[in-house]
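Complex shown without one protein chain; remaining protein chains in place.
== chain A ==
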Amino acid sequence: MATKKRRTPNIQSDSWVVIAAGSVIDSQMHDSNPAFVRLRNPSTDEASLYMLGSCDEQLYEVKAFDEDFHSWFVGQTVQRDGRLLFVTPMDPLYLILPYLIKSGKEGKFQPVDQVVMDEEFPACCRLLRCTRSLASLHHIAEEKEVGGLKFHRYSEEKTMNWLQKKVERTVVALKKRNISVGEGVKSTTYVRVKSESDYCEEDYLRYAHGLISEYISEDLSKALLRHLQLPELTSPKETEPPSKKRKLSDKPVEAGEDYTKFNSADFARKPPKKMTAAQKTLAKVDKTGMKPMSSFFSPKVKVEKK
């Protein structure tokens, strides 16, 4: 093709291709619809998209399969956005955890509905309505009941045990699905002749830890690594030697150990070469407003027509 096409940004569309767990719409009470909500992502501390099932019974995370050069044919229409959204069940405790940790710093037992509050994401209180939430809070917090009211306080010990169980379950799932977890394995579509059952347990643990870390804060991830007694990996950057810089000087470059030159009779340092007259005049030219040579070689892109 002779002309270069420039891609315009994807325009927001009002339809999506979604794969969702059946439970999203499978509810006894149909009076409230499942809804997309923006909540604080425990790993990034920023907004992420989640879904709450009807009557907020169940929490779902939303992930998008997103690759370049894809579009959908939907019935008699074409959808430019080729994304495939996955709505999969998620444990609401992951999202509740950061709020508990924050209030846990005060060391007091508190009613949980006073803890899970966020001005930025007011929808977060709906997390507590999920069927599993209140029943499973004891995994991450100590409980006290006074006069029919329940109070909670974050417990790191409990949380670590809970997360460890999560990691162990993930390992089981990884093994069952034959997911390649070894270092250096990059392609999941590349089929090896040798079976990869000989991954060591540590590979699985580390991989599972990495997966769970997508759902917890960085500090917690590090603590979990210690709890699992996995040594922290040194990043390759630290082992890399510092890049050498060549010393800049006006003196001519000399070999470090060259004893011959001092023996020669006519050894003398030459002064730096003078510029020729032509070079001098060129240097004096006013270059303001001139384009650098390189600018003439950058690609010219045709604007996409609508």
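Simple rule for what comes next: contacts are C-beta pairs under 8 Å (C-beta built on N, C-alpha and C of every residue); 3 or more make two chains touch, one makes a residue touch a chain; residues count from 1.
Here is the rule we use: contacts and distances are computed from a predicted model.
From the set "UDP-glucose 6-dehydrogenase", "Ribonuclease", "Trafficking protein particle complex subunit 6B" or "RNA polymerase II subunit A C-terminal domain phosphatase SSU72", the protein name that UniProt assigns to the chain left out of the figure is "Ribonuclease". Interface note: of A:Trp72, A:Phe86 or A:Phe109, the residue touching the hidden chain in the full complex is A:Phe86. The omitted chain makes contact with just one of the residues A:Lys63, A:Lys144 or A:Arg226: A:Lys63. Where chain A meets the missing chain, the touching residues are 1-7, 12, 16, 36, 38, 41, 44, 46-49, 61-69, 78, 85-86, 179, 186, 188, 207, 210-211, 213-214, 218, 221-222, 235, 237, 240, 242-243, 298-299, 301, 304-305.
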